[in-house]
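Note that this complex is displayed minus one protein chain, with the remaining chains in position.
Coming up: chain A.
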Amino acid sequence: MLSLIVSEGKDLTKEEKQRLRKEKKQQKKIKEKKDDKASQENEKEKKPVTSAAPASQPPTQPTPTKTKAELKAERRARQEAERASKQTKKGETGQQAATSKPKAPPSDLQPVVKRLPEHIQVDNPDVLKKLAKKLERQQIPLRSDYGYKVSLFSHLHQYSRKAPLTQQLSIPSTVIHPAIVRLGLQYSHGIVAGSNARSVALLHAFKQVIRDYTTPQNEELSRDLVNKLKPYISFLNQCRPLSASMGNAIKYIKKEISNIPSNCKEDEAKNKLLNCIESYINEKIILAGVAIAKCAIEKQKISDGDVILVYGCSSLVNHILCKAFEKNRKFRVIVVDSRPRLEGKEALRRLVQKGISCTYVLISAVSYILPEVSKVFLGAHALLANGYVMSRVGTSQIALVAKAFNVPVLVCCETYKFCDRVQTDSFVSNELDDPDDLIVTRKGTTPLEGWENESSLGLLNLVYDVTPPDFVDLVITELGMIPCTSVPVVLRVKNVDQ
C-alpha cells in the first residue's frame, strides 16, 4: 500500500505539490481553532472521494475552489489505476491500513486517498445509495435500519430481528441458493453464533453451492463461480455483518477458485474445491484447536490448583479447558457472563457437563472475584494488525481489571482469525445488535416497553470491543505462544507463504 502511494506522488507536478503545501498550512491554522469539534467528527465524516480537499480533511473546513476540478480528475485517474491493480481484494472487512486516522502526518505531502469500507459509513447517504444500487443489481433486498441509533454509533447498521430479510425474498428462493438463505436466517436469529461456528457453517453452505453449481455455456468455472458467490456474500452480509474469520475463509476460497486451470473438467474442479474446503476446515480450525490445547496444557499454562477465569462462550477456550480436564489437571473455573446475550450459561453447561467445578458471576462482580483468580483465558473474534484483540463486548473490561490485579491474561486464537485491519477504539468498526434484546420483563412489567416513542432515548446493544495489547500477556496460537505485538509478523509470514 505504501509503495503505491509513493508512486502516485511522483505523478504530481511541482506546482501541484506547492499548492498542496500551501493549502495544508491554511487548513492547519483553521483546524487549530476548531480542534474539539473536529476531533470527534474526524472519526466519522471522512469522505474519501467526494471531499474537495486533496489531503483527507474534515469537510467542515473551507477548501480552495480553483483547483478543485483538476484535483478531482487527477484523483479519479489515480483511483482507477489503484482499482485495476487490486483485483483479488474483496470483502467488507476494511483492508486498508490506518482507516481511522484522518490527519495524514504533516510530513507526508502526497494526497493519500483512504477508502473507508461501506459498512461503517451508514450515515452517508451517498454510500447508502451506492449500496442500494449494488444490491439491486444483485437482486438482493435491502434491509432497512431499525430504531433510533445512539449518535456515536450512527455510522453503523442496526437491524431488527423481527424484520428478517426473507420477508422480501420469494419463497422457493431462486436468486439465492437455499443453503445460503438458511445460513443467513441462522445468522440473523443467532442460531449459529461464534466466530468458528460461523466460518464452519459458511464453508458447509459453500460446499453445497459448489455441488449444485453447473458452469453455463461459454463461461469458465474459475471466473463464473466467483461471480456467483458475490451476491451470496452480500446477502449474508445483510443478514449479519461478516466476521473477520469468515472474510479470511472467503478470500481463501476465491483464491482457490480463481487458481483452477481452465482446462480442468467441471467434476474434477468441483472435487478439488470441495477437498480444499475440507482441508481448510481441518487444518485451520480443528487441528489448530488441538494444537493450541496441547500447547497450553504442555507448557504448563494450566497447572494444578489454578483458578481460571473465562468470559462468555468461546468454543476454543472451552475446548482447551475440557482437554486439560481430561489430562487430569486439577483446576476450577470462574465463568463471567454479561447481558443481554448471557452466553456464559452455555459455557457453564458445557464445562459442568464434563465435570469441571465452576463458579458463575456476572461481569459486574469481576473486581470482587479477581483476587481469587490465577489466570484469565479469553477467546478472540479477531486479532488486528496492531496487536489489538477484538472480542465480545466486555472483554476489554475484564482484561483491564485483570491487569490492575496483576493477573496474567492469555488470549487463545487460531491464526486464520488474524486480519490486517487496524483499529484502536471500539467505535469505528463494530456491530450493533437488535436493541430490543435489551428489553426484559420482570414480574410482569416491561419498563422499556415503548422505547421507540421516546425521542431522547436510544438503546445500544454493542457486540464487539477492542482490547489494547498492553493488557494481554500472551496469545496462544497453533504456531506457538506469541506476544500480541507479533501479530503483524505472523501476517507477513502468512502472506509470503501464499
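In this section, a residue touches a chain if its C-beta (ideal position, glycine included) is under 8 Å from a C-beta of that chain, and two chains touch if they have at least 3 such contacts; residues count from 1.
Just so we're on the same page, contacts and distances are computed from a predicted model.
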| item | value |
| --- | --- |
| Name of the absent chain as recorded in UniProt (options "Translation initiation factor eIF2B subunit gamma", "Pyrroline-5-carboxylate reductase", "Proteasome subunit alpha type" or "Septin") | "Translation initiation factor eIF2B subunit gamma" |
| From A:Q353, A:N406 or A:S456, residue that would touch the chain that is not displayed | A:Q353 |
| Contact residue for the chain not shown (choose from A:T166, A:T215, A:S374 or A:S426) | A:T166 |
| Absent-chain contact - pick from A:Q27, A:Q158 or A:Q186 | A:Q186 |
| Selected from A:L203, A:A288, A:I302 or A:I398 as touching the chain missing from the view | A:L203 |
| Sole residue of A:C276, A:C313, A:I356 or A:V487 that reaches the chain not shown, by the stated touch rule | A:C313 |
| Hidden partner interface residues of chain A, rising order | 164, 166-167, 169-174, 178, 181-182, 185-186, 189-194, 196-198, 200-201, 203-204, 207-208, 281, 286, 312-315, 343, 345-347, 349, 352-353 |
